[in-house]
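Everything below concerns the one structure shown next.
A single protein chain has been omitted; all remaining protein chains appear in their positions.
Our next item is chain A:
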Amino acid sequence: MRGLLLSLGAVVLAFIAAPLLIVVPMSFSSAASLEFPPPGWTTAYYGAFFGDARWTQPTINSILIALAVAVLTMAMVTPATFALVRHRFAGKSAVNLLLMLPLAVPHIVIAIGYYAYLSDLRLLQTFPGVILAHTALSVPMAFLVLSASLKGFDRSLERAAMSLGASPAATFRHVTLPVLWPGFAAAALFAFIQSFDETVVALFVSGRDSMTLPRKMFDSIRTTADPVIAVVSTLLFFTVAALVILPMLWRSFSRSRS
């Protein structure tokens, strides 16, 4: 029994964790192309990444696009979530379904749809085009996260605030938002990360001026197996991991403190 569990664990490590982590040593490899194990060690490719606008520009693009996606997603999802969680209205389940739709449609289908749609709008290969497409993909997760936290919210807090003289706007600002902020932050973070590491749709709708980092990596690995890709992968990996793990650490820290 014990032996079985151990070998199962080894398989998981070999096929799930190892491919994730193999990029880290490869990024310090002195080889001229991607290979494992590395023949020698160097940090030269980190220098190459930070010194080359063909890499830094897509990185900046990706960050800007992901920020815009997070903002736009929250601007749309916040009122939608409040309406769907707190009110009853005709067509509610249809709206619910519509919000969740991007989760059910394969990315490649969405990509082709946006390709045709954005080209009609003359938004293909532009920032707004990529932002719109990524926002559509981010909506379902942000909605799920935010509605889960809103459902757990005690409405008597808002009633208390109003009875104490807070207008509806002041109630939202002083009570609803501060109490729900972990939910808002998590939803925005999901939207950001979703856009930041999205590849398929970006391949179709981003262009030379709106090139995102994953798309640049894809283009690069098709032409040359440049070890800079391992550098980018490592940086991406640690950035996203930090974005996901730090809030968890912070929460358990602030809980143990109180």
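In the analysis below, a contact is a pair of C-beta atoms (placed from the backbone, for glycine too) under 8 Å apart; a residue touches a chain by one contact, two chains touch by 3 or more; residues count from 1.
Definition applied: contacts and distances are computed from a predicted model.
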Protein name as given in UniProt for the chain not displayed, "Acyl-CoA dehydrogenase", "ABC transporter ATP-binding protein", "Urease accessory protein" or "DRTGG domain-containing protein": "ABC transporter ATP-binding protein"
Selected residue (touches chain absent from view) among A:Leu21, A:Ile60 or A:Ala170: A:Ala170
Full-complex contact with the absent chain, from A:Val24, A:Val71, A:Met162 or A:Leu203: A:Met162
Positions on chain A contacted by the hidden chain, ascending: 154, 156-157, 159-168, 170-171, 174-175, 178-179, 258
